[in-house]
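Only one protein chain is missing from this complex, and each of the others stays in its spot.
First chain written, first letter: the chains are A, B, C, D, E, F and G, and each begins at residue 1.
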């Protein structure tokens, strides 16, 4: 049985909790098992927030993420707060705007201009969460694009379907443009 | 150890609960042990009410009266309700105004014009409870007259001391006038 | 809508409730239960139901009882502080035998405590929170799909036994999202309270050994009295000690004597082994993971997970525990269900407790470690 | 005024409270506790104290906590329905560590039940009535003079441990009149909360193992924060799990770990015999009479009477029960303290229960009969 | 109409409060042994005030058959 | 008097809500990276409106020593 | 009360009731029954909800759908009933303690919510059931068991409170003015929205005895002598009105009723969302 644990970290309002929900739903549409949870509490009021997703092909006993395989962050505070939890040989996806400190680590860190793409290519910074999902999906193949698109359309506010679909594609593109770096994890 | 259990029964407003308290207090002034309790509940609203006193020269374990040695009642309802509880060879003191049914019983029943004495001799029907105490004390010698008087003066509303003292004396008199019938119980 | 849906635990309660026939919700917001109210506000209008936000939790509980007496399936949801406030009226529902469901999504207490942190500190309160003798049914789900299932059963038991039923969740399950396959439950039986037939001789509190009388809704021609006072079979108050005794006996008996019908539990590896873990709600999932962990270390652990924590499945526990060397009760509190287990487990079997009450969820590791330690220390 | 006075149980609570330094009473009338309020209204003005009748029981409990924080010894009294309503704020007093005393004069429940009838149905509620983990001290007197004594001790323990203390009376004792010899108690120690010295570095919730920090009254220059949220040693809220753990541990520990200082009990004929009766409050007096009765029939019975029912004197019970063939818990409820006794008594000793819950007081006879029967039936 | 009415007293329900006695305009009622009693049926003007004021439904006018 | 005052910003407390920016009569404030910033100190007329309106005590005028 | 009415609307097996001799609870209850009878309501569609107190025991005596709740909460229970089944006429019987002390919050919220309930508050100025403690409507300086030296609390004018809280029908009468009281209750029941009728009543046993108010009949006469009809009151000076209760209808306005608004919302959703 294979299980992947993902944590999405950002600041309140970046929509990462919705992204987590969509990711989990996409996994379910793929016929996988998935659980999603998030941080509550004063954090959610302005400060940093996190969403967690576990995707597995079997029953998920323990529902929380202790050591993520993948961390995706759009804010520096979240990056520095959560990076230590990432599993050895795990991966961190970080927005390009974040200036990373020089550090040694077994964890792979990849940066993409997610926020910039949302702002400049799509023209709406609020779709950064969906761009993130595109990046994550293209990079990890954790969920199929079909299911992901379905899940996105299921969950975004009516009237924003088109722009979110576009955001997803731009996310895929960000990765495709950097084909060599693709990280894969086989689901056995 | 000797223990006497007394129940005073009447209708709400006849002041028998106060009489019970005074009796218990008098016993305590005599250096005896005494507990007093009463009925609560809808009974107290208009219906019949009862007060119970136990007087003993030792520690009183069980604080309620199950089978009274003495029952004193000023109302027919209370008489018919409680008479069956009285111990064999016990005594029932009943106001003269109550017309008793003809019955066979090992229990001695004595009648005194308590209410009438209060109304006609003292001129205040509300002192019937104190007249009752006088009757009870003279008849049974359960408490000393000294203590009883003290207890009465302790507990009656200020301004009514004189008339209550008189009521007590009239109670004694009712019994004295019928000297032969005196029932006694020795405190061993 | 697809049959398998990703739902939050709180959402599953709402979906389960609607599946069970929920038609009336009255509540007052409180974290971490608020989503239940919010989703009821959103969904009930579309299923012919009604939602009202009352001025406080006391009023919410009252309105729920009122609505149930008109014949609607009714519920409320809250968390610790609100649960404390509802207690008086929960007692009313118990003695007046009014079906209703109360979800308590537990957070760390006492008092305001840590409003967004998980805990299981209301286990004993859910049993004993209201004054006076009574009995009650308390169900505690371990997953989102079980939250759905348990909610349906809560309504069923509530209607069947004319009694308040409590869904005792915790923040972890309340806020977790998991898939629920609605297909699985589509044939589940939905129980409706029995309706009386005879208007003339209707006794709303007829004495039925270990059972309950039919309950007529207000407004249908039965005209009976409902009171929180001790009452006769016709519902009218009395001070008769014989009636009181019979009434209280029936209130307690209809639950305690029907345990076999009510209890729900799950077991894993209970054929025997080194240690029997007893846990419920979200904690049980950490225990399951800990058991795998222990297995690797050569420790054989079993899991007994009451789903109905009250009445506690004592008969079954008595059958199982002798097959283990010791017993641990694992809960996110300072030890509450522990008391019941410690009472049931007689003889020499050691009953230990593993507790967490710092506002964080258990990790499987820490549970496994404590158990390993106990073996090292020769307990 | 004479040294030996005939007093009602409720009156003894008031006299004891005043002797202990009561200066503030807030309450809401309810039978059978009302005399406590009435006598406080009458007497407090003469001892420099204050009485207020609030709009409900919730407000009463709140006002008591507020007054205690200004440095006054404060109490309230109620009965079942009001006790349920006070629970939320009792939990506040527990976590905020505010000394206060709550008298619950029990009547038959659940709900409105039988308002003037005796019962002991709030035993478990007094321990577990509020949400979340906490511990609490509950004292239950068996006589009027003990009501006086226990009330003084309630204030003492409350001040010493900065915790709410509950006086769990029942209607029988509340309304009974017996003599209290005030001379006997005139040298009893009155404990006052410790006052802090250092205004600059005052930590109102300083972590003291199994103990409590001094509590400054509002208005004396200490300016600290009090909250029902999990808080730091300075009283300010935090979500730090380590702080939470330490706080909850301390709240529970300061009572559980000081049991030896807190427990109170009385024993009679506990050298050994046929049956050990465990009872409390008024029921224990019926048991005493039953024991005499049994003695005549050749059955040797002992009595273990916890006066502090929470924390329960388990250590002592463990020493005593092995000397008896069996144990009976006698209470005016459907069996509550029974659960605790049944938990403590391990091994083969049979634990039975004798209960009365019809709104009437036990008679010695019926207790003795049930015990005799158990011997006949060979239990 | 007044003629064919009759004053009825339900003794069991009467609590002897005296309200009807006090309000009866012709003072034909009295309390005896804690119960109300009609002193003089002829004087009763069947005004119904006692019925209106009795809190215990213990006195009322009934149409004679 | 206005002269010897200085605008102080406590960056740590500023939440970038933009209220001061909006209410500043001479528009010398802006939000950058979620924090307020004084664009042009010379143009500030030291009116104190930002201080009055800031909900987080993050901007105020201080008397220069 | 006419025997047909007693026969029709009371549970005769429960009579005589538990109230003290001369207590006006029976009189006010009779006024409610007469109002219901005058309106010709279907007994099966009337629901009487009461709290806890002497007055609140009325529900047990009446042959409707009756609910005797917990202290102070009757209006909240009633809200559940009315909202769940709008075809029921829901009447709440409550006391000055039940409604104005512990139940104050539910009361003001029902006023504001304007839900179609009719609340009749039996105001005997005391807690009767528990034996005579002061209530929010015990007049200043009067005595009660918990005010042995005279009550220092300010009198709570519940009609004024109801108006302040947004009630749409507010009236006051007394146990002396039975016919007026009946009429006002009738109007309150007919009113669409929340109606509040305060019925000044008497507790000879506790309030009366402790404050030397004389016999039950004397107390009724006191009510007669200390009330002024609102129409006359408007012509009187403040001084003349001092120490008098104004009786009559204070407010009778139309405002959106809660249950109807909810139904409108549902209708709207049906049109817009389906």
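The rule is simple: a contact is a pair of C-beta atoms (placed from the backbone, for glycine too) under 8 Å apart; a residue touches a chain by one contact, two chains touch by 3 or more.
Quick caveat, the model's predicted, so the values are computed rather than measured.
S.K.: Touching the absent chain in the whole complex: find that residue among C:81, C:164, C:313 or C:335.
M.R.: Within the whole complex, the residue contacting the unshown chain is C:81.
S.K.: Out of G:112, G:143 or G:244, which residue would touch the omitted chain in the full complex?
M.R.: G:112
S.K.: Identify the residue among G:21, G:51, G:80 or G:104 that touches the chain left out of the display.
M.R.: Reading the full complex, the residue touching the unseen chain is G:104.
S.K.: For the chain that's not shown, point to the residue among D:226, D:307, D:327 or D:341 touching it.
M.R.: D:226
S.K.: Taking the full complex into account, what residues of subunit D touch the chain not shown?
M.R.: 23-24, 26, 45-46, 50, 52, 54-56, 58-60, 62-72, 74, 88-89, 92, 217-229, 236-237
S.K.: Which parts of subunit C face the unshown chain closely enough to count as touching?
M.R.: Counting only subunit C, the missing chain is touched by 28-31, 34, 37-38, 41-42, 45, 51, 53, 55-57, 81, 111-112.
S.K.: Residue-wise, where is subunit G in contact with the chain that is not depicted?
M.R.: Residues in contact with the chain left out: 101-105, 108-109, 112-114, 136, 149-150, 152-154, 156-157, 160-166, 255-256, 258, 261-262, 264-265, 268-269.
In this section, only the chains that are shown with their structure count from here on.
S.K.: What chains touch subunit C and also subunit E?
M.R.: Touching subunit C as well as subunit E, we find G.
S.K.: Counting hops between chains that touch, how far apart are subunit D and subunit E?
M.R.: When the steps are counted carefully, the minimum from subunit D to subunit E is 2.
S.K.: Just the number, please: Cα centre separation of subunit E and subunit G in whole Å.
M.R.: Going by mean C-alpha positions, subunit E sits 28 Å from subunit G.
S.K.: Taking each chain's centre as the mean of its CA atoms, how far is subunit A from subunit C in angstrom?
M.R.: Comparing mean C-alpha positions, subunit C is 36 Å from subunit A.
S.K.: Touching at least two other chains at once: which residues of subunit G meet that condition?
M.R.: As it turns out, subunit G has residues touching two or more other chains at 19-21, 52, 68, 70.
S.K.: By the touch rule stated above, which residues of subunit B touch at least two different other chains?
M.R.: As it turns out, subunit B has residues touching two or more other chains at 41-42, 46.
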